[in-house]
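Shown here: the complex without one of its protein chains, the others still in place.
Here the chain labels run A, B and C in written order, and each chain numbers its own residues starting at 1.
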Amino acid sequence: MTPKSTSEASLEAAPVDDGPATRVITYRQALNETLRAELLHDDNVFLIGEEIGVFEGSYKITAGLLTEFGPDRVVDAPIAEEGFVGAALGAAMIGMRPVVEIMTINFSLIAIDQIVNHAAKMRSMFGGQVSVPMVIRMPGGGGQQLAATHSQNLEVWFAHIPGLKVLAPSTPADAKALLTAAIRDDDPVIFIENLSLYSSKGEVPDGEQIAEIGKAAVVKEGTDLTIVSYSRGTTTALEVAHQLTAEGLSIEVVDLRSLRPLDRETICASVRKTGRAVVFEDDWLSYGIGAEISATIGEGVFDFLDAPVRRVAAAEVPLPYAKALELAALPHAAELAKVVREVLNIAPLDKLDK
Amino acid sequence: MTPKSTSEASLEAAPVDDGPATRVITYRQALNETLRAELLHDDNVFLIGEEIGVFEGSYKITAGLLTEFGPDRVVDAPIAEEGFVGAALGAAMIGMRPVVEIMTINFSLIAIDQIVNHAAKMRSMFGGQVSVPMVIRMPGGGGQQLAATHSQNLEVWFAHIPGLKVLAPSTPADAKALLTAAIRDDDPVIFIENLSLYSSKGEVPDGEQIAEIGKAAVVKEGTDLTIVSYSRGTTTALEVAHQLTAEGLSIEVVDLRSLRPLDRETICASVRKTGRAVVFEDDWLSYGIGAEISATIGEGVFDFLDAPVRRVAAAEVPLPYAKALELAALPHAAELAKVVREVLNIAPLDKLDK
Amino acid sequence: MAAKTRTRTAEVQAFPGDEPQDDLRGYYRDMSFVRAFELRSGEMYARAKIGGYCHLNLGEEATVVGLMAAIQKQDYLFTGYRDHGYALMRDLEPGRVMAELFGRSTGVSGGRGGSMHMYDHEARLFGGYGIVGGQIPPATGVALALKMKETAGPDAAAVMCLLGDGTVNIGAFHESLNLAGLWNLPIVYVIVNNGLGMGTTVEKASAEPDLYKRGASYRIPGVRVDGDDVLAVRDAARTALEQARTLRQPVLLELMCYRLKGHSVVDPARYRSAEDTTIAQKSDPVPVFRAQLIAAGVLDEAAADAIDAAADEQVTAAVDFADASPEPHPDDLFAYVYATPVANAPAELPGDPVMDAL
Partner (left out) sequence: MAAKTRTRTAEVQAFPGDEPQDDLRGYYRDMSFVRAFELRSGEMYARAKIGGYCHLNLGEEATVVGLMAAIQKQDYLFTGYRDHGYALMRDLEPGRVMAELFGRSTGVSGGRGGSMHMYDHEARLFGGYGIVGGQIPPATGVALALKMKETAGPDAAAVMCLLGDGTVNIGAFHESLNLAGLWNLPIVYVIVNNGLGMGTTVEKASAEPDLYKRGASYRIPGVRVDGDDVLAVRDAARTALEQARTLRQPVLLELMCYRLKGHSVVDPARYRSAEDTTIAQKSDPVPVFRAQLIAAGVLDEAAADAIDAAADEQVTAAVDFADASPEPHPDDLFAYVYATPVANAPAELPGDPVMDAL
């Protein structure tokens, strides 16, 4: 595509080799800038979802975009998830590149027939004649006292489905580079965000950044134990890893970034080195993301494992509204630190994690 | 409830202690007889679904029931899964005991908001004031050349959800005893059937049989290796176990029966004894049922494991229609036998599994 | 928003003589109370006593009170998440409603639901739902069960299912109304048309913005009424419920009202046109009804002030009760996951091992 405006030039200003300049911005800002850049980059890109235009997004991710790009590029849809997600899918069939916002992952259940029985199936079912270049963005996560129907983490459902790609960035930089990759990708991509990440800040390189889909990242090196996590969980994993460094422990942290495809090599290479692993996840324990990670480690590096792989996940209840119950049900740094010590057979040194 | 008709008497004829008489009937017949018995047993029980009355069920599970019980007890619904599943849920809120048939699990995606965001949540979300005694029966499974959208095994989605109970019987006897238990249970129960099991036969005890929900069963004892499976997979697991007995191998088979709650004790007790495990499942490998089983074993009996836990599952593709591709994509006895030998470090003795 | 589609009754009117003055004063007392409760809820949210999402009935008081004046004890009520006023008018203790907002164990849903999920099985307030349209299929199912269990008649129970104007475009609405029309179920679907779904006007959401007309697709009669007129709402709802309970004739009732503030307490509603905001304020049913009653000699300023003051005191008492109530205890986290206990039901806290070592 040829540049559509001068503002795009700046996006491509920084040459790739001598690292581009960076700015510290929020995860929200990184998403907003990336959507803007892609709208400028390709006329086939359009945004569609509930309240993304006039309301500027339930979580303000699309702020300013309706004003800049108009109602044909930023489409406010009625409350009809099955209808407008399916409509985006149809548009993608003839070469548009829709970026759908589902207000939260909880509402994707109404559209899931279009996502799983249609978007994920079409290319294979029709013998490769059609591709579906669409992105579905949606935040998951609890901790905001939104109660049982508005606090779920159902990414494992999508991660199970062939034909979908499922991304879950944990930093503003990854949010930018993975969203760009998702929009440029010719397959349906489920892009998992998290309510409690939107205001988190991080360094983001200027200019076009395109991540490689399907790769995990070792975001902190260590030798004693590997914590595997993704999305919001990675921020807690890093917090705990650093906290334990002060206690002389060397914890490695693997950020999955892509749930489907799953980068088993990176996970197993890390555990082969450390011999111990804990998975930290926000979803429910049974049949959650951590089950696949644990099974992968158990099969992939069995001979290198010095201890059982443990999972720190949410209590298996519909999440209650009351703060005390919500706190008890969701996994936090304290539980992660406790389990890491258990796997390392270390008695707690402090009360921090009680 | 007091008996409603003489025909019920016979159902309760056989005393429990000196084992009741048995008959060899199909899985389909066992379901049909159980539905009939429960309709007779409790006036609050009613059946609802598409084509279950006049058409007698897409797979004839409800044959004869409309004629016997009439349109108020056997309700033919329009094609509106979200509508009639939600309607059944509402009826359950005031004490009815609906047994819903969703024609296949693939169509449950249209109703899944009512199942997961409503049926599974209500009791907890409303502080225990209401219970939802409903059963949702649906067959899954491939192998019938029904192509990508009609061949899925999505039970892992439901198994992940607190508030639901998920059952997956593998024999006619369990189909009877678990369906009875499900209908008498006061919570929403997802009852997973399988297209390729309907015509399978087995001994079924006469009279009322109520299984305990949440318990797995060791359906064949052995000492060398444990195969864990459920639903249709268990029949293949047993077939392979017996085939390998002829080769001097002693294989134990655990039939999960209940996917949620998951009976981790029975699984781990078996593997502690055998030291080796293979999971056989019809769903896709990544993030499938087997992931949780493998993770559970890895955590529960780490010190007793002599080899990595392996999973034999479906290839991760939308299932193609063409027979040759469908055969290649689905797991069969040959692959299971091959993997069992690999885990036991045994070279194949025959060509059977090539 | 198309003000033209709305008939306003801001100017003072005389009342039909047969309207008992006590009833009229009672309606004002209720409207004043809902108003006071919602204003205080907003304050409590600002003071972080309430968390999560919080949607208020501000501007909808005539609709709330009119509907609840028509519904009978034996009837079942389903609503969306904008449910505080309905809980109060279904005679749930104000203290327990406020306690639910505070997330206390004395709350109507034990503090587990919060603002969006008020529930009282005895009072037949069947929730409080947060998924748009999610309440419509279960409400329809209760009506199905009623048809199976009871015979129609003047004392039979019916179902009232509330939904917003933005909710009519979701599939569950269509599937459910078709079932109700097909099976002749005793249910009244009430569209509380406050003109907005978050920031989206009816005209931008619905190809047929005269929402009551949508009943025709299911041979369900549709009726539109001024939702700012408490008596008109009450009478229309009574007639509709009557048809449902005696004739098993489902009805679609559309009530035209205004949302006085943002979608939820945190929404400044900057997207809203000045004209629209002015109309909304001009037709605020609480001061309008108060003025009508005073003009009609049913109340005088002093009596009206006394009613408002009493409402405020009641709300204060509710806040005190909520404040004094305990939070649910983490030991009870798993208390309500299942009604029938079964083996191996998960009850691990985060970080617990999946099972005890064998």
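Definition applied: contacts are C-beta pairs under 8 Å (C-beta built on N, C-alpha and C of every residue); 3 or more make two chains touch, one makes a residue touch a chain.
Bear in mind the structure is a predicted one, so any value in this text is a computation, not a measurement.
**Q** Of the chains you can see, which ones touch the chain that is left out?
**A** Taken over the complete structure, the missing chain's partners among displayed chains are A, B, C.
**Q** Specify the residue from the set C:Phe173, C:Tyr189, C:Tyr258 or C:Tyr271 that touches the hidden chain.
**A** In the full complex, the listed residue that touches the missing chain is C:Phe173.
**Q** Which candidate, A:Ala63, A:Met96 or A:Ala307, sits in contact with the chain we can't see?
**A** Checking each option in A:Ala63, A:Met96 or A:Ala307, the one touching the absent chain turns out to be A:Met96.
**Q** Where the complex has a chain not shown, which of C:Met44, C:Ile220 or C:Val298 is the residue touching it?
**A** Going through C:Met44, C:Ile220 or C:Val298 one by one, C:Ile220 is the residue touching the chain not shown.
**Q** Which listed residue (A:Gln114, A:Gln243 or A:Ser286) would be found touching the missing chain in the intact complex?
**A** If we include the chain that is not displayed, A:Gln114 is the one touching it.
**Q** Contact with the hidden chain only, please: which chain A residues?
**A** Here the touching residues of chain A are 46, 72, 77-78, 80, 82-96, 113-114, 117-118, 122-133, 162-163, 165, 185-187, 212-215, 258, 261-265, 268-269, 272, 295-296, 299-301.
**Q** If you put the missing chain back, which residues of chain C would it touch?
**A** Residues touching the hidden chain, for chain C, are 169-175, 177-182, 204-208, 213-214, 216-220.
**Q** Given the full complex, what residues of chain B touch the hidden partner chain?
**A** 50-51, 54-56, 58, 76, 78-83, 106-107, 110, 144-150, 285-286, 310-318, 320-325, 327-332, 335-336, 338-339
Keep this in mind: only the chains that are shown with their structure count from here on.
**Q** From the C-alpha centres, identify the chain that is farthest from chain C.
**A** Following the centroid criterion, the farthest chain would be B.
**Q** Taking each chain's centre as the mean of its CA atoms, how far is chain B from chain C in angstrom?
**A** Spacing between the chain centres: roughly 41 Å.
**Q** Could you work out how far the Cα centre of chain A sits from that of chain B, in whole Å?
**A** Centre-to-centre distance between chain A and chain B: 32 Å.
**Q** At least two other chains touched by the same residue of chain A: list those residues.
**A** Residues 106, 110, 147-149, 286, 310-311, 316-318, 320.
**Q** For chain C, write out the residues touching at least two other chains, lowest number first.
**A** In chain C, residues 111-113, 117, 129, 131, 134, 171, 337, 346, 353-354 touch at least two other chains, as defined above.
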